[in-house]
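Note that one protein chain of the assembly has been removed; the remaining protein chains are unaltered in position.
Letters A, B and C mark the chains as written, and numbering starts fresh at 1 in each.
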C-alpha cells in the first residue's frame, strides 16, 4: 500500500489529532490510561443513576437531581463522541464500527426520551461501553482469555447452529401438541404461548406461570423434561470438546489501526495486519 | 447386482421420471435447488400461518383468508406428494421412509380437521419437513456436523439407556414415597402426579405447581434435588467423552439411491453403498 | 479352600437344589431365562397395578379387583422368596445381600398395610426388583456400561464428597442469612425451611413456593444463583474427567457364586474370584 493510496482515504494523523487519537483510542500512554479510567468511572456512575432512579422510593425523592446529573453525563458523552469523530481518520468508518454504534446508542435514549418518555431506562445500554474496560486496566491477559472463549464459540458455531435449529423444531412441534392437548382453558392460549412454555420447560427454567393440568399433558411434559435434560448435555459437550483442544496465545497491545480501527497490533508491528496501512510509531510509557 | 435383479424391483428411472427425480429429490442441479428453495419458503409460510391463526386477536380477524391460504398450501403439498410417488422407483418404499412419513403427516391434519376440528393446529408438524433445509443450501458442512452429533449420540446410546432406566426407577420410587408422605391434601393427588412432580424436580425444571408442604417432604425433596444435580452431570459426561473422541469426516452430496433412497453418496460413486444398486451418472452444475 | 471348609458353611448344592438354583438365580439356561422373563412381567404388572389404583377415578371403580390381584402378586413373590431361601447354600447371607433385602422390601408393604393402610403405596418399591432386568435379556453389554458408569462415579467418590460437604455448608450459612434477612413474614418461617429454599435455588430447581420479597434478599438470592450456576460445573467436570479416562472391559455371565452370591464370573472360571469357593460346572445353552 503506497502513500498515494492513503491520500485518497484521508490525511495521516499528525499534530493534535494524533495526540488526541492516542489519548482517546489507545491506553498505553499515561494520558490514555487516565482518560479511559475516568470514562469508565463516568459510565458506571451513569448506569447506577438509571438503575436507582427506576426504584420508586428513591427516584421520586431526588427526581430533579437525577435529571440534572443525567443531562450532565449525556452532554459529556456527546462531547466525547464528537471528539472521537474529529480525531479519527475516517469518521464514517468509526461511526459504523462496533464501538461506534454502541457509543451512539449510549447517547440516543436521553434525547429520544424527550419525545417518548418510556424508553428512558434504555440508557442502561451504556453499560455495553464497559467492554472498553478490558482495554483500560491493561488486562492483556484477560483479553486473551476473552478471545480464547470467543474462538471456542466460533469454532463450534456450526455445531451450535445445527443444534439450535433442531431445538427450535422440537419446541415448535411440542408447543403445538401441548396447545392441542391442553388448550386455552389451561393457560395454553395460543401456539406462540405454548412455544414459550415449551422453551421454558426444555431449558429447565420452569417459571410455573403456565403448567399442564391434564394427565396426558403432564405425561408429555415429563417426556419433554427428560429430553431437555439430555439435550442440555449437547452444548456443554460441544464447548468442552472445543475448549480442551484450544490454548491461549501471546499478549497484545491496545494499538488501533488509523485506517480500519482494527485493535491489538503487536508493539513491533509496522503495518496493520488487517488492511496493510502503515502504523505510526508505538506510543508507550510504563 | 445385475440388471435382471433391477427388473424385479421396478424399471430404472429414465426420461421425465429421471428428470423429475433429479429435481424433486436432489439439490445439486439448478432446477433442483430452486425447487427445494421454493418448497422451504412455502413450508415456512404455512407454519407461520398456523402459528398466527392460533392467536385469538389475529385469527378471528382474518379467519376466511387464513382458511383459504391453508387449503392452497395443503393442495400444493398434496400435489408434491403425488409427484414424489410418481417419479420414485419404489413408491411404497418412499412412502414408508422417514421423509415419506413426515411428508404424509404434513398433509393429514388439514383433511382430518374436517372431521375433528381440534387437531387443526397439528399442521405445525409441517415444520419437520424443514429437515430438508440442510440439503437445500448445500450446507454440506452442516450435514457433516449433524451426522457428527448423531453419531456421538448413537455411540453413547447404550450408556444413555442404562442411565435413563436408572432415572425412571428412582423417579418412580421417589414419586411413590412423596405420595405417601405428602398425600392428596398437599397436591400429590396420585402416583402418576407424584412421578410427574419427581421428574420436574430431578430435571431441575421446578414448575412449582405442586410443592411439598410438610417438613419431611421438604427434606426428601432437598435430597432429590442434590441427587438430580449430580445426575445431571452424567449425560453431560457421556456426550462430552464421546464428542472429544470423534472428529468429522469428508463432505457428501445429496445424491439419493433410486432403489433404497439412501442419501449422501460421494460424487464419484457408481453403486449405492447400502444396497449395491447402480447409481445413474451424477447430475451437477456449480 | 478345601472341601472340609465347605462343609462347615453348608452342603454344596446338588440334585433339585442345584437345578432350582440354576433356574432362579442364573439366566444362562433356557429355563432360567424363562423364569426371569416371567418374573419381570409380573413385577411390571404389579407396579402398574399400584400406580393405577392410586388414581381416584380408576382406583375406586375396580377396588376389589385391584385388591385381589395385589394379594395374588404378593403371594407369588412370597413363594419365590421362600424358594430362593430354600435353594441357596447360605440363606442368611442371601437375605442380607442387596437383592435379598430388596426382595423382602417388595413383600412387606402389603402385609404391613393390613396394620397401617397409609403405606400401601410403598409396594412400588417392587420396581427396584427390575434391576434384575439387566440380567434377563442377557444384556451383558448393558451390564458393562452400568459397571462403567458405576466405576466412574466410584472413582470420583472422594471429590464428590468434598464437593457435597462444601455445598451443604454454603447452603446452611446462606439459608440462615436469608432467614435473618427475610424472616417468617416472607415465607422463610424457620432455618430448615430456609435451607430447603437455599437448596432449591442453588440447584436451579426454583419451585417458587418461597421467594425473597425484600431488595436485600433478592440481591443475596442473585448472588446464590450465579454461585449455583458456577457450582453446577463442578460435578459435571468431575464425572466427565473421570469418564474420558475409563474404557469398558470384557463381557461377563450371570453365574453366581453359591457361597457369597458374587455375580458375573467368567464362563471358564473354576473358583469364585471373591471368596475362593469352588464353582459348579457352567450351565449354559444358546
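The working rule: contacts are C-beta pairs under 8 Å (C-beta built on N, C-alpha and C of every residue); 3 or more make two chains touch, one makes a residue touch a chain.
Everything numeric in this text was worked out from a predicted model, so none of it was measured.
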| field | Chain not shown: contacting residue from A:47, A:107 or A:257 | value | A:47
| remark: Touching the hidden chain, out of C:31, C:44, C:69 or C:234, is C:234
| note | chain B positions in touch with the non-displayed chain are 204-208, 236, 240
| task | Spell out the interface residues on chain A facing the chain that's missing from view. | result | 47, 50-51, 54-56, 118-119, 121-122, 124-125, 127-128, 130-131, 133, 141-142, 145-146, 148-149, 152, 160, 164, 167, 192-193, 195-196, 199-200, 203-209, 232, 235-236, 238-240, 242-244
| said: Tell me which stretches of chain C touch the chain missing from the display. | reply: 158-159, 161-163, 165, 169, 172-173, 175-177, 179-180, 189-192, 195, 201, 204-208, 211, 215, 218-219, 221-222, 225-226, 228-230, 232-234, 236-238, 240-241, 244
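Criterion: only the chains that are shown with their structure count from here on.
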| task | Using just the Cα atoms, superpose chain A onto chain B and tell me the rotation angle to the nearest 5°. | result | 90
| Identity of the most central chain, Cα criterion | B
| Between chain A and chain C, what's the gap in Å when you average each chain's C-alpha atoms? | 48
| task | Round to the nearest whole Å and give the separation of the Cα centres of chain B and chain C. | result | 34
| Where in chain B do residues touch two or more other chains at once? | 192, 195, 204-208, 232, 236, 238, 240, 244
